Each structure stands twice: as C-alpha cells, then as structure tokens.
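This structure is in structure tokens; I'll ask about it shortly.
Apart from one protein chain that is not included, each protein chain of the complex appears where it belongs.
Presenting subunit A:
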C-alpha cells in the first residue's frame, strides 16, 4: 500500500522540477501560455481528487484489514448505503466539472482568434501543407515557399492555413501551442505566436505511414527585422518553384530543407475540394512503396 503513497510526492517532485524543461509547460508564446495555464489549473484540481481518494483508500485498507485478533470490532457487513453522503460525492464532482468547463470553453473560443500581440500588425499568413512525409510552408504575401523549415517573426500572430496533399497529418509545435489536423480537401486555421526568439521543434504528430517519425521541421522565431531580412534574401536568392518540380517533390519520400522564391498556391490549393486528389492522381503507384526506413540512416532525398 505504501508504494502508492510514495508515488504521489514523487509525481509532484517530477512535475515541479520538470516545469522548467518540459516543453508544453515551458511556453514560448501566448497560445501555449494559455494552454499551460489551463493544464496547471486542472492539475491542481486533479491532485486534490487524487489526494482525497488516496487518503481515503489508505485509511480503509489499513484500518479495516482482517488482522488477527480484530474480532468483530468495527465490522458491520450490512451497511448498504447512505443517501446524504452519496449526494455529497455526486455534487462535488459536478462542481469540479463545472469549474473545469468554464475556462475550457473560454479558452476554446479564444483559440479561434489570433492572440493579442505587442505590435498591431495583422497576423502573418502561412499555408502549411503536409505531404508524405514533408512540410511545405507557403508565404503568399511574401511570395516565398520553404520545405521542412519555417521562419516567423516574434510578437506577431501567425495564421496557419493547414491542409494536406495526401494522408491526414497534424501540425504541432509544442513550444508555441497545441495542434490541429491537416487534411486534404479542407482547410483548418491555427493561430500560434512566438514571444521569445529561438529555434523550436515542430512536427507532424498524426501517424501517416512509414516516414512519419521523420516528418519534422524547425521553426526559427526571430525579430521583425531579422525576419524581413530572411524574406528578402529568400526572395532574391532562392530559385523559383515550377509546377513540374513541385509535382516531383510531392512524391512520397523524405526531403531536405529547401527554399523557393514562389509558391505552389498558384496552381493548387490542397485544402479545397478540387485540389484534394492532386497528389494522389500524380503519384498513386508511389504510395505503396516502402522506404525501408531505419534509425540514423542518411535520409534518402530525391531531388529530381
């Protein structure tokens, strides 16, 4: 029995010591911040529940164990119920659920809007398109596109328009906030924002086949100025993306980082019904082929 009790302080220690390093509990932007607050708020309630149950459980098990010489002291086999106390332990959970529901619903509605930022610029629009097993990030206003990495300015909301060229994926940058699904034939909107400059890990978190574990990307959050410099550099130095080249890149497989000075949005939007079967029409046979993907191997890029 004591083992279960020791779990509790252990979990607290782990939790508190971990806040500094555990990504989700160490938010780098307002979206992740609001989600972290909600999580901590719920953990407090949950710890109280766990404490009450564990304490009652320990009391019952220790006090009422059938030990030698106990006899029939404190033994009453026919207690079948107690209405007042049953009402209490029905009402208290209802109160707790209500206390958890209110901030949950509030946060849900907040997440549908761009977070408030220190500068009053409109959100930066980025189309994030998942394809087996890479990410295309298109900046329509800047006219640039990147593969498997992303630059964003700090203190400005980013409006991700999520879609997929083929199988379902989920864009997740835990340091900046929670995920949403990328699906072909429809578009999701996800608002995220970075307040601290840094490099954050992003990934597809929804299983979509063999290259899933490698479908990751890096997010470079930097000051407005640095971001503008990067955009200008990309616009002038990166090659243009042709449709033929884009079609070749869509072929299932892994890709290195790349940058282009135009976007694929001119000829296809995978998040619309007409764009839903764009990739599958072109590469149907390639989806069944296995990559024989192993750990730590050179990623087989195919730049045709």
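Following the convention adopted for this analysis, a contact is a pair of C-beta atoms (placed from the backbone, for glycine too) under 8 Å apart; a residue touches a chain by one contact, two chains touch by 3 or more; residues count from 1.
FYI, contacts and distances are computed from a predicted model.
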What does the UniProt entry say the missing chain is called, choosing from "sn-glycerol-3-phosphate transport system permease protein UgpE", "Quinol oxidase subunit 1", "Tat-linked quality control protein TatD" or "Lipid-transfer protein"? "Quinol oxidase subunit 1"
Touching the absent chain when the full complex is considered, from A:193, A:208 or A:234: A:208
Considering the whole complex rather than only what is displayed, give the residues of subunit A touching the chain that is not shown. 3-4, 7, 11, 14-15, 18, 21-25, 32, 34-35, 38-39, 42-43, 46, 49-50, 53-54, 56-57, 60-61, 64-66, 70, 74-82, 85-86, 89-90, 93-94, 96-97, 100-101, 104-105, 107-112, 132, 162, 166-168, 170, 172, 174-175, 177-181, 183-186, 188-189, 201, 203, 205-213, 276-277, 280-281, 284, 287-288, 290-296
